[in-house]
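Heads up, one of the protein chains got dropped from this complex, but the rest are sitting where they should.
So, chain A:
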């Protein structure tokens, strides 16, 4: 578990490069900063300044080393590294509202962009004219698209939106790829086809995530609930309402374990073993032991003078993050067995969580 603070500004989004030596973040502004890891410190090496609006999404394609960014200025840019400088290429997304989220597909030949224009823009590169084109998925979305995730087959796209629905669409573009084979979600997949539409999410769907095999889809919604839809069990949906504040980001760390984090400032682990079997496992955080050590007389009087208090008061939260966590990202390990994941939050900090520690702790508990 390690925390690194990138300043006081909230971190809207983050993305890692392939070998995790560089991180692209946006400090709630229209600029993307790329930091390089040097020992224990991070040093800024690039600044991507093409957007005029607040950056809402960054995704870094590991193999092709391209970054896609989207912002509230209704634009998206694809950045490529040329001679040590990141050069932007405008993408014609044709939206008339802010872009909210962006994700490269697994094969990195296209990306999906969610927007407040009630549509998803699936963009691909057209070699003939040397530009990025987009195709829109509009029906039946009724409000802002808040989150996107791709299925491992590079065709299906899950979208959570503010119209309280969670849907899976087909983003099959016949110009650039072959016809997909059938999946447990369905077999007919023309572009824009809806393979799952769950209407009773109970709140805005903040984040969606496919399981490593793609057979299950987890999402978190604003009614403080986490839900999982299982394709192999007739697309049956299991919802677990929690007693915490709403979760904002969800991530599958293995075929059955899910980690979610949000306004409670710390990640929680859940386990899905089948329909009706979604349960809370534990809080993924080491609680800070409040150090009520001996205060020197000087500190005592200083407290009395400055804050008019006689005892040492804990004004920080017990969790590592001091404000809501906005995004979780896999750091190490394959999707099916994530060993480390990262979180960024409104407190400007990025925390790396070590799951290996927890796997081994779990084993110890079971041996007893």
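As a working rule, a contact is a pair of C-beta atoms (placed from the backbone, for glycine too) under 8 Å apart; a residue touches a chain by one contact, two chains touch by 3 or more; residues count from 1.
Here is the rule we use: contacts and distances are computed from a predicted model.
Of the names listed as "Centromere protein I isoform X2", "Actin-related protein 2/3 complex subunit 5", "Trafficking protein particle complex subunit 6A" or "Proteasome subunit alpha type", the one that matches the UniProt record for the absent chain is "Actin-related protein 2/3 complex subunit 5".
In the complete assembly, the contact with the undisplayed chain comes from A:244, out of A:135, A:244, A:300 or A:337. Among A:51, A:151 or A:222, only A:222 touches the chain left out of the display.
Although one chain is not drawn, the whole complex shows that of A:38, A:143 or A:187 it is A:143 that touches it. Against the chain not shown here, chain A presents residues 118, 142-143, 163-164, 199, 202-203, 222-225, 241-246.
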